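All protein chains but one are shown in place.
On to subunit A.
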Amino acid sequence: MNDAPSAWRTATIEKIVPQTSRVSSFFLAPEPPFAFRAGQHVDVRLTAADGYQARRSYSIASAPENNRSVELAIEELEEGEVSAFFHEVAAVGDAVEIRGPIGGHFVWSVEDGGPLLLVGAGSGVAPLMAMARHRAARGSRIPTLLLVAARTWDDVLFREELLELEARGDGFAFVVALSRGAASRAGDHGRRVDAAIAADALSRLPASPLRTFVCGSNAFVETASAGLVAGGLAASVIRTERYGG
């Protein structure tokens, strides 16, 4: 068995950084820290005074190179129970319990090679960001394209950091598809991800991707992965993670 999840550990909230109008990053310091791979997730457990517990899974957005603190990008959901706690109650210094790392399929390391195609919508960018950050931390030049779907330019999670990663000129680029806003950069798209956008993303890599990771709502993952398959990509290279559960 690989990727053995371990016992629950206490993790202290070290920092809270608003990312978009709906998503904030919570930096958790687990005690003790644990190693993980880019793309893996943790379970978070909250306990009420009467013993009632709620748990949810969140992808790790930070790179494995720094495991002292684990970054979770948590979207405030309308009917959220755990996300409401993080957005309305949690403060720096609070402790929650986490367990992990979990997941041995939606993972990538520079040793796995490329080209690499990452496709994410909303907070589904989080595990892909871990991969992009891992790649940068390792000084990799593996050709990598990240296709981000968002409502507007301001909803693009980690936008400023993505611009910086692209400016390094080391083979990383990102393209944005906005469902409710006009494209502001040349090459970005002012519509929802469709088969043509998926095919366009494939054409921006120097060769067909060795690995493709698609993360977002089920509807998004269905559209994007079907578009990639229609664009000639083998289904066997596409790994998906679907939110909403």
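Basically, contacts are C-beta pairs under 8 Å (C-beta built on N, C-alpha and C of every residue); 3 or more make two chains touch, one makes a residue touch a chain; residues count from 1.
Here is the rule we use: contacts and distances are computed from a predicted model.
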item	value
Chain not displayed: protein name in its UniProt record ("RNA polymerase sigma-70 factor (ECF subfamily)", "ATP synthase epsilon chain", "Molybdopterin-binding protein" or "Amino acid ABC transporter permease")	"Molybdopterin-binding protein"
Chain not shown: contacting residue from A:I60, A:V96 or A:V175	A:V96
Hidden partner chain, touching residue among A:E161, A:D194 or A:E222	A:E222
Positions on subunit A where the hidden chain makes contact	1-6, 10, 45-49, 52-57, 81, 85, 89-90, 94-97, 102-106, 218, 222, 225-226, 228-229, 235-236, 238-242, 244-245
